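Excluded from the complex is one protein chain; the other protein chains are retained at their positions.
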Amino acid sequence: MTTNKTFVYEMEVRDYECDMQGIVNNAVYQNYFEHARHKLLLDCGQDFAEHTQNGLHLVVVRAEIDYRAPLASGDTFRVVSYIDQKSRLKMRFNQHIERMSDGKLTTKAVVIATGVQDGRPYIPQFLWDALL
Amino acid sequence: MTTNKTFVYEMEVRDYECDMQGIVNNAVYQNYFEHARHKLLLDCGQDFAEHTQNGLHLVVVRAEIDYRAPLASGDTFRVVSYIDQKSRLKMRFNQHIERMSDGKLTTKAVVIATGVQDGRPYIPQFLWDALL
Amino acid sequence: MTTNKTFVYEMEVRDYECDMQGIVNNAVYQNYFEHARHKLLLDCGQDFAEHTQNGLHLVVVRAEIDYRAPLASGDTFRVVSYIDQKSRLKMRFNQHIERMSDGKLTTKAVVIATGVQDGRPYIPQFLWDALL
Partner (left out) sequence: MTTNKTFVYEMEVRDYECDMQGIVNNAVYQNYFEHARHKLLLDCGQDFAEHTQNGLHLVVVRAEIDYRAPLASGDTFRVVSYIDQKSRLKMRFNQHIERMSDGKLTTKAVVIATGVQDGRPYIPQFLWDALL
């Protein structure tokens, strides 16, 4: 299935996100990628917080992250996110981060997510319609 | 001593910053305030990370935070920061957060910081000159 | 009103909690203090998460934190927490952190909290009974 949506979101490193090595800590990239996914959802008219309140929980089931170059204090970057349908119950987000100073691809991720409602995997058709 | 610099910085709530109550966790406001202080420093030509690398450590010695109203998913807000000189070795940041949807003051902070070089309190004159 | 409960909880610094200065970031102490408060609550038979699910939201309204000495990688420490009643609707937690290697008091906090139910300040009597 082809990728239907691309979303580009600009962010900048905040100093508290850097660890004792002086670079952004590994875990923080998951924050960046999550925020970019939620902005992509919003861009498609889908509000993660609203779905959560209504009992539709969008959850990550797998994340693969390749760290190619570090981000550090002062860096601005864009998070590029593509979404497609991996299976009936699985959304796949292909995401990467480009440093704005030199265009370098610093980080790549594939994130698989599903929906859970009343304790069972479920992605309503309206969500697929909005996202793809 | 009067306040010499004001700095306004716009941010937005990220969903990972919200805790199980569905609102921004208390500790996160210190992240917001810190980031806004570092942007104020940059606006004055002072780079926190560069000072750190050069052995001049700017550290918080006291923080007072009043939480008046919560921020939640989707909220955008501005952090307003004023800096003045509390004493020869103490910078004082008066900061507050205004929610952009309604202008409500949600959070207020007074943060006292100093510099440390070679293990001793020290704020170089060039820093005062740049900040005040 | 006198302090009725004291609670001591041992923790250790985790490397991801340290920032580019190689010491624990300021905001992280609020995490430490919050976790210690929730353990104190549990010790009194009160579960923060359960109260949240039942619509009783315990929230911080003010925090004062004095940073006297930094914690760094490898440090273990104890968080000492006292609770008393500041007013009918305000709990006061006096908390401090002692580094275990030398007993040094590194950080002190006064945290004022209240309860909110159905949008209004409310602390049920059973909570006061359990905590004081």
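We call the chains A, B and C, going by the order they appear; numbering starts again at 1 in every chain.
Keep this in mind: contacts are C-beta pairs under 8 Å (C-beta built on N, C-alpha and C of every residue); 3 or more make two chains touch, one makes a residue touch a chain.
Everything numeric in this text was worked out from a predicted model, so none of it was measured.
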item	value
Option from B:Asn31, B:Thr52 or B:Ser73 whose C-beta touches the chain left out	B:Ser73
Of B:Asp19, B:Asp43 or B:Asp75, the residue in touch with the unshown chain	B:Asp19
Residues from chain B at the interface with the omitted partner, ascending	15-16, 18-20, 22, 25, 27, 73
Residue ranges of chain C at the interface with the undisplayed chain	14-16, 18, 22, 31, 34-35, 38, 47-49, 52-53, 72-74
Hidden partner interface residues of chain A, rising order	20-21, 25-28, 30-31, 34, 49, 52, 57, 59-68, 70
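Quick note on the criterion: only the chains that are shown with their structure count from here on.
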item	value
Pair of chains ranked first by number of touching C-beta pairs	B-C
Fraction-based call for chain B against chain A, same above half, different below	same
Chain B and chain C: spacing of chain centres that average the CA atoms, whole Å	22
Mean-CA-position distance for chain C and chain A (Å)	33
Multi-chain contact sites of chain C, meaning residues that touch two or more partners	20, 25, 27
